[in-house]
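Got a structure for you, questions after.
Moving on to chain A:
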Amino acid sequence: MNIDFTKLFFTFLGLMIVLNWGLLMSAIMRKIGARVAGRYGIPWFQPWVDLIKNYAVRSQITHGIMFYLGPVFRLSGGVGLFLFMPILFGSNLWSNFSFQGDLILILYFQFFGMLGMALGAGEGGQPHSFIGISRGLSQFTTIEVPMTLAVISLAVQYHTLSISEIVAAQQGGIMNWTMFTNPFATAAAMLSLLGAFGHSPFDLVKAPNEIPIGPPTEYHGTFLGVLRTNAAILHVVETVLFMNLFFGGASNWFELIIKSFLIYFWSVFVGMVFPRFRIEQSVVWFLKVPLILGIIAILLL
Partner candidate 1 sequence: MVTPIFIVATALGVGFAIGVLNKFGRNFTGALVLAALSFMTFISFQWFYALTFNNLSEAYVFTGGFKPPFAINLLMGQYESIATLMINLIGFLGAVYLYKSLKERGSDAQVVYLILIMALNVLVMTRDIFNLFVFSEITSVAIAGLILLEKGTRSISAGFKYIIATSVISTIFLIGIVFAYFITGTLNIDDFIGISLSTYKGGTIVVFLIMISAVLELKPFPANGWGIDIYEASEAGFSAIISAATTTASLFVLYKIMAFAGAEWNYYIALIGMITFIGSNLLGLKQDNTRRMLGYSSIGQVGLLITILGFKDILGENAPFIFFGILISHYFAKAGLFWLSGIINASNLKAWSIIRKKPILLFLMGTFIFALIGFPPFPSFFAKWTLVMDLVKTGNIVWVIGILLGSLFEAIYLFRWFGYAIKGDAEKTEEYKIEFHKIIPVWIVALSLYVLGYFIAQYNEFTSVINFIPLAFVALIFAIDFMPVLIKNTIAIIGMIFYFYTIYPQLDNLRLIFEVIFLIGGILALIAGYLHKGKRIGFYPVALLMYAGLTGILEAKTTLEFFYGWELMTAGSYFLIIRGKRSMTHALSYMLFSLAGAYAILTAFGIASVGQSTWSLSIINNIQYIPLWAYSLLIIGFLTKTASIGLHIWLPGAHAEAESDVSPMVSAILLKAGVFGIVLTLIGMGAENNQYSELVYVLGWLGAITALIGNLAAVFQEDAKRLLAYSSIGQLGYIVFGFAMMTHLGWLAAFTYTINHFMYKSILFLTIGAVVLRVKTHNMYEMGGLIKKMPFAFIAVLISIIALSGVPPLSGFAGKWLLYNAVILKGWYLQGAIAFFSGIIAFLYLFKLISSIFLGQLKDNHRNVKEISIWFIIPIYILIVGLMIFAAKPELILQPLGTMISQYFPEGGLNWNGGMATTSIGYWHGTHIMIIVGIMFAILFSWLAFLSRKAQKVKQFNIVYSGERPFTPETTHVSYNIFAGYNKALGFLVLPWITDFWTLTTNIVHDISGFVRRIYSGNGQTYLTHIVLYVVVIYFVFFN
Partner candidate 2 sequence: MINTEYFTLGHISLLLGFILIIVGFWGILTQKNIVKIILAFSIADAGINILIVSLGYVIGKTAPIIDGSVVQKAGIDVSDSIVDPVPQALVLTSIVIGFGVTALMLAYAMKLFTAKKTLHINKFNDLKW
Partner candidate 3 sequence: MLKNIIIAVILIVFAVLFFDLFMLYEARTGLTGIAQYYAQNGAKEVGAANLVTSIVVTYRGFDTLGEVTILFVAASIISFFLKLKENDESKNISSKDTTEILVTASNVLVPVIFLFGIYVFINGHLTPGGGFQGGAIIATGVALMILANPNIKINTQIIHWVESISGVGYVVVGIFGLILAGGFLDNKITGLGEFGALFSAGAIPIIYSFIGLKVGAEISNILNKYQKSQKND
């Protein structure tokens, strides 16, 4: 592998953009949420403040080496997803390392951070972490079912697993988007996205008021900072993935920002409306409508 420093620089730059956009987006969403609930809400720069505070905390405790590895795994998961994701269509510089692996890599790399985090949190010995993780994993298994079907459907439709090529195939007008050419796959995937983002009604992983904040209960200070950083990156990268797969990708940063905002807003919007599911409800829910949509997407091929 020849190291291309220009590209490396652009990758880093892209990561920074994504991070900051992620932070901003979360602030906007929280603001919207507050307004819907009739509160005033946070200032738009609150996430940056939180982040800086977390990184600056002086007294910290650790439960052991795995406790360190948890956030590292988590952040590696987010950053890794970013690294293997082509961000902007048609740009070699913004396509990161996406030529080392295809959609399947992305799908499975999501688990990297999740698994590591689960283990790191586990070392804390905090019961709420375990509860959160068990809920998260349970829910995650069924979230992935419609997603898998959608991905298979896409791969068959475009006869490729390369995200860049999928985006390329959607160019030339809005009607070429997967959203219109394969609406069932899109619908299935978009429903599974709800679970992936973990907003209400699928927020029982962190389940505020119930099990403090779930898996990261025991994390604080820099550890929490790392997790927050990751959350910001991950949210953007995930929306970018959906954008690439279903909504024609983006050829410039502006388009990316608009589309990712809308995709993210979809989950927030649903979250505003519905109350929290119990775990068995959410598991079963994903095996109903989204699964059927996914199967239809497959059968229509």
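As a selection rule, all candidates are chains of the complex that A comes from, given by their letters.
Basically, a contact is a pair of C-beta atoms (placed from the backbone, for glycine too) under 8 Å apart; a residue touches a chain by one contact, two chains touch by 3 or more; residues count from 1.
This structure is a prediction, so every number in the text was calculated from the model and none was measured.
Enquirer: Mark the candidate that touches any copy of chain A in this complex, from 1, 2 or 3.
Expert: Of all the numbered candidates, the touching one is 1.
Enquirer: Taking the complex as given, what residues does chain A use to touch candidate 1?
Expert: Against candidate 1, chain A makes touches at 1, 55, 58-64, 66, 68-69, 71-73, 75-76, 79-80, 83-84, 97, 99-105, 108-109, 111-112, 114-115, 118-119, 122-127, 130-131, 133-135, 137-138, 140-141, 144-145, 148-149, 152-153, 155-156, 159-162, 212, 217-218, 221-223, 225-226, 278-281, 283-284, 287, 294-295, 298, 301.
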